[in-house]
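Here the complex is missing one protein chain, while the rest keep their positions.
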Amino acid sequence: MSIVLNLLSIALAGVVLNVLFSKSKIVQKYVSLLIFAGLTYFSFVMYSQVGEHFDFPFQIAGQSIGFTITWLNYYFGIMITGITLLTVIFSLKYMEGKDGSTHYYTVLSLKTFGMLGVIFSSDLITFFVFWEIMSWSTFGLMSTGGKDAPKSAFKYFVFAITASMILMAGVVLSYSLFGSFDFAVIHDKIGSLSLPMTGFLLSIFIVSFSVESAVFPVHSWLPDGYSNTFTTFTAYLSGISTRIGIYGIILFLFGIFGIQTVDKLSIIGKINFRYVFGVFAALTMVVPTFTALYQHDAKKLIAWHSVGQGGYMLIGLASGSALGIAGGMFHVLNHMAYVVLIVFAIAAVEHRTGTTNLNKLGGLIKKMPVSYLALLFGIIGLAGLPPMNGFVSKWFIYRALILGGYPFLAIAAVIGTLGTILSVYKLIHNMFLGQLPERYNNVKEVGFSMQLPMWILMIVVLGLGIFPGAAMGLIAKIQVALGLTAVPYSLHGIQTASGQLNMLVVSAVFIGGIFVTWIIYLLGSRRKHVSQYNNYAAGNFLDKKVAYNFNYEFYAAMEHVIDPYRKKIIQRTEQGIAGLTDAVSEYIRRIYTGMINTYGIYVITAFIVTIIILKELI
Amino acid sequence: MNGVLSISTVLNFGSAGLIVLGLYIVFTQKNLIKMVIGIDIAETGVNVLLVSTGYIKGNTAPIFSKAGLQVSSMVDPVPQALVLTSIVIGFGVSALALAMIIKLYEKTGTLDTSKIRGLKW
Amino acid sequence: MNVVLWIIFLPIILFVIGTFMLGYSRKFIARIERRYGPPIQQVFYDIFKLMNKKTNISHGWMHDIAILMLLGGTLLTMYFVPVPGFHFFAQYGDMLVIMYILLIPALGMALGVGETANPNGSIGISRALMMLAGYDIPFVLTFIGFAMINHTTSMYDLMLAQQAGGIAGWGLISQPLLGIAALIALQGMLGEKPFEVMVAPHEIATGPMTEMGGKYLGIMMIQHAIGIVVELTIYINLFLGGAVNWFEYIVKLFVLFTMLLSVNAVFGRFRTDDAVRFMWKIPLPLAIIGILFIIF
Partner (left out) sequence: MVNPILLIIVPLGTAFLISLTASFLKNSTKYLALLAMIANVWVSIKLLPEVMQHSINVVIAGVKPPLGINLFVGPSGAVFSILISAAGLLILLYSFKYIEGDSQHKYYTLFLLLITGSHGMVLTGDVFNLFVFFEILAISSYILVGYEGKRNGLEAAVKYLILGSIGSVLILVAVALIYQEAGTLNMADLADKFGMIDPSKRLMILVFFITGMGVEAAVFPLNSWLPDAHSSAPSSISAMLSGFVIEVALIVIVKFVYSIFAMTEILGFLSLVAVITLLVGEFAAFKQANIKRVLAYSSIGQIGLILFAMSLNSTGGINAGLMQIVNHTASKSILFLVAGFLIVRTGSYQISDYRGIAKKMPVSAFFFVIGVLSLLGVPPFFGFFSKLAIIIAALHTGSIFNTVMVFLVLLGTVIESIYFLRIIQVMYNRDGIVDSVKEAPFLPLLAIAAFAVVILAGFLVLPQITGYTGGVASEIVRKMQMAQVF
């Protein structure tokens, strides 16, 4: 019995059991905990069976369909099951009071079932079947948990159904071109295809995956979709759900089409396919990060950032050099770790204070130190500063872009990073720093079951930051499996001829610096702790009534500079398309006028037209 | 003179004219009952066409009324059987149509199709 | 063996140079404003006084850790920037690492000031970060330009490449556009007058330093001194061909610093959005044109 089937049957059992035990909440919670623990165990144990193939008993259109385990889907498998387990542990307490928890756990296990099916599929049909299950369950996931969750879920659905229809066209087109759905067969026969057709087929697949991974022009569904639902779902979705699109891009760009064929593709002679894809990735990095500055809701801010970080992964893949691709893949893992950590911290704050509105929070560091620490680790990772993991993959991507000769993509990456640093500080400042409002005086830290995932993720974020080699080994195996040159890595960084990154030394020197400062710090006399109201206020006094934070419009000046350039092109085009469909359907609806005479005239005109046309044909 | 106007061409064009006339009535008249009459005219036109297909010049009706009648001197009986059924069907449909129009008149109070447009778009 | 010696003495040497430069800067600006100004070693006295203050107000544990992060980060950057005679750590981290480590002190200060819960501090930090976004983009672009020419991102190799070409090999001369853009960006990085939006004593009561007193302010001044030297050294290594011996290094430091001070002494302060707009309207296009020259 293939291990993949164990995974899928456990996930499916999760769905069934949750529905059965919908009445008793306790059993439901621990059943899903058990299910996801089992899933994680199996996905970790799977490394021994990489390369094993399993066929389904029945066939579709004469083609056998099945699963196979490769290093790439092993890598994604661990991420999916790991994050789902942490989300479930976190939501044991988080979902306690809320209604709709049956729906919550059922759809979560259905989505995991869909995602695992997608990544382990070895042919286009299974890929498409589980892709549909996944996108429908994402819609189900997103439609609960907030007052305007259904509206934003509907918006996601419109994008998702278009993407899956394009994907279906691609699946069947490749079947009719190559006569088989199997990835391996298509990989071998891809060379035989004419260049424009390969380009057309590749762009079909890439477009449908870009919709799922929120690349620039088609990203507008993500911020509302991810932030209007339960905060734990925001973590889960921005952590791993959009990265299945990235998995698709990696699989098709490198696994099936292969880097050689992709490099042969070029538009108007000079600009090759990867560069065009890189430009879109660059836009995905810059635009969402600066929109994040404007957000005053924590979840929306992070949702915009997960769009921006998706741009980093894509630009890494688009650079095409071994370092860049390794950076892109590594960034998927890093991003998952720190973004889920950040959103767990936001969820903890929401759990205690009931709001994620940045204008109303402040000073929670005094009451929720662990969540503060979690958010701090997360934002350092997100901003990509050393000792945290975000820095390592960004360093790879930067080096690949600079040495690969893509200056303008590197410029976009730089702009993106700075935008991230600004908005990320706003997040931690408005929530945890500044004056603590009166109403949050009795706020307590979250319980252990919510802290445990935070601690685990903190260790992962810091651990991967200092010892990136742990994950680089797996990524090197993936690169070799995909036919790319692997990056020479070591436990604490990489050693290439043209430059070396040693995170261990960087962190050691940083600790050394802090130690020296600590000694200087001890030279001075003891510090005196004072309350927040004992503060400089230009001669005036601060007390409970007048406590005020500088939260509202934190970057007013930057918004002042950027505003003229924000033309909201995306929103206008979307409204345009929606308006067009409405107008067309309104016009076509009017054909059925209700007058029987006009219906008769329709019949006779049809009769005459048929005669005229068929006269030529026969 | 009579070579050109052979009876079958006359009947063909006659039935075509009747059908076109009937359909014309259906498309232009606003009154429902006039439309049913139009349909009836069209159906009679078709029946004429059906009967005319079986016509063989100089033969008699396909009924063994007298002794000694040869089958070869009879007109082709098959289309006539068809016309019988078609007439019955036409009659049935018109009866049904008129019954429904009466009920519709009770409900809407008018026979004018431009006014009976409850269901549209 | 001498690596360990360098590791111990480098911070002290740079602290001394930095503090003298700050003292010199007060003297230099005073002279321009036709007054004598405090003695060169005044900054030493201030730091010494602050470190021995009895009452050190702190608003929480993050306030203390922030101070550690602040100076710790600057020391980290200091070790990675090659200085004449000592470039042991340069092999472990290249220019990109340095670019990012530069941000750690800024983040540390931001967190500490946020903890002090003083609105003036928060306004100062938000201005500082906006200014960071302003000057950092052109500065990194100039570095990207150089890295593309020499196909390496290690600062030490870039420095050697410049020294190979003698005076003509200097970054400022071989790529004038990038050099000028970086110079203007450097002005913002050091927080000199036209871009001194974050300290702005008249508007937001010295911004981030509002609630810092006693040894906290002392450590901040130490950090400020070492920070200035490190940032100037980065510019020297990239654009003025680095320094072979210490004498050349100190001369370049003072000449460069004087140029920046002279600009600082005569200019008023920009409004924050004007400062950012200036940074994105002058140095950024310059840098982009410079890079275009390199590509084509």
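Note that the chains take the letters A, B and C in the order they are written out, and that residue 1 is the start of every chain.
One rule holds in what follows: a contact is a pair of C-beta atoms (placed from the backbone, for glycine too) under 8 Å apart; a residue touches a chain by one contact, two chains touch by 3 or more.
Being a predicted model, the structure only gives us computed values, none of them experimental.
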| item | value |
| --- | --- |
| Visible chains in contact with the missing one | A, B |
| Contact partner of the left-out chain, one of B:Ile7, B:Leu21 or B:Val78 | B:Val78 |
| Selected residue (touches chain absent from view) among B:Ile7, B:Leu21, B:Ala61 or B:Met100 | B:Met100 |
| Residue of A:Ala13, A:Val27, A:Leu92 or A:Val129 in touch with the missing chain, whole complex considered | A:Val129 |
| Residues belonging to subunit A that touch the chain removed from view | 58, 60-61, 125, 128-130, 132-133, 136, 143-144, 150, 153-154, 157-158, 161-162, 165-166, 168-169, 172-173, 175-176, 581-582, 584-586, 588-589, 591-592, 594, 596, 598-600, 602-603, 605-607, 610-611, 613-615, 617-618 |
| Hidden partner interface residues of subunit B, rising order | 19, 22-23, 26, 32, 35-36, 39, 42-43, 46, 49-50, 53, 78-79, 82, 85-86, 89, 92-93, 96-97, 100-101, 103-104, 107-108, 116, 118-119 |
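Keep in mind that, in the parts below, only the chains that are shown with their structure count from here on.
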| item | value |
| --- | --- |
| Contact graph of the chains (line, ring, star, complete, other) | line |
| Centroid spacing, where centroids are CA-atom means, of subunit B and subunit C in whole angstrom | 101 |
| Subunit A residues touching subunit C - in the complex, by the definition given at the top | 363, 365-366, 369, 372, 376, 380, 383-386, 391, 395, 398-399, 402-403, 405, 407, 410-411, 414-415, 418-419, 421-422, 425-426, 428-429, 432-436, 493, 498-502, 505-506, 509-518, 520-521, 523-530, 532, 534-538, 548-550, 554-555, 557-558, 560-561 |
| Subunit A-touching residues of subunit B, taken from the complex the two chains share | 23, 26-30, 35, 113-114, 117-121 |
| Subunit B-facing residues of subunit A, complex | 589-590, 592-597, 600-601, 604 |
